[in-house]
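Read through the structure below, which is laid out as structure tokens, and then see the notes.
In this view, the complex is presented without one of its protein chains, the others remaining in place.
Let's turn to chain A:
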Amino acid sequence: MVHFTAEEKAIIMSLWGKVNIEEAGGEALGRLLVVYPWTQRFFDTFGNLSSASAIMGNPKVKAHGKKVLTSFGEAVKNMDNLKGAFAKLSELHCDKLHVDPENFKLLGNVMVIILATHFGKEFTPDVQAAWQKLVSGVATALAHKYH
């Protein structure tokens, strides 16, 4: 199980407080679909995903991105028990959504890159390391109930 030091928690919470969830969520999901086009397989009902600009401007992508990132906020609040916090979502992603857990890793890394573009110099190697730990922990938690 992943364990966060007090310093790592502080780093994560401090940055999270400055994130615009709606904007960053849309950005994250959009970039996932642009950079790794095969991930579009889960979003047949989303309409126009034919180009980078279509994807980034797509209202369904933005809305769903916001949903995903809002849920990620639960991770920040429950860093000591990610598996517990994401148990239900894990079941959902396995039984109903049928999402390969590899995709959680892809999305996590896209999120890290977005944080880098938003925070620039502030996103130091130390800050990145704490966030890599978190996105990795969330990916593991979301895969935990797979069967």
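The working rule: a contact is a pair of C-beta atoms (placed from the backbone, for glycine too) under 8 Å apart; a residue touches a chain by one contact, two chains touch by 3 or more; residues count from 1.
The rule is short, and it goes like this: contacts and distances are computed from a predicted model.
For the chain of the complex excluded from view, the name given in UniProt is "Hemoglobin subunit zeta" [choices: "Phosphatidylinositol glycan anchor biosynthesis class T", "Transmembrane p24 trafficking protein 5", "ORMDL family protein" or "Hemoglobin subunit zeta"].
The residue from A:V2, A:A63, A:C94 or A:I113 that touches the chain not shown here is A:I113. On the side of chain A, the interface with the absent chain consists of residues 27, 30-31, 34-35, 52, 55-56, 109, 112-114, 116-121, 123, 125-126, 128-129, 132, using the contact rule stated above.
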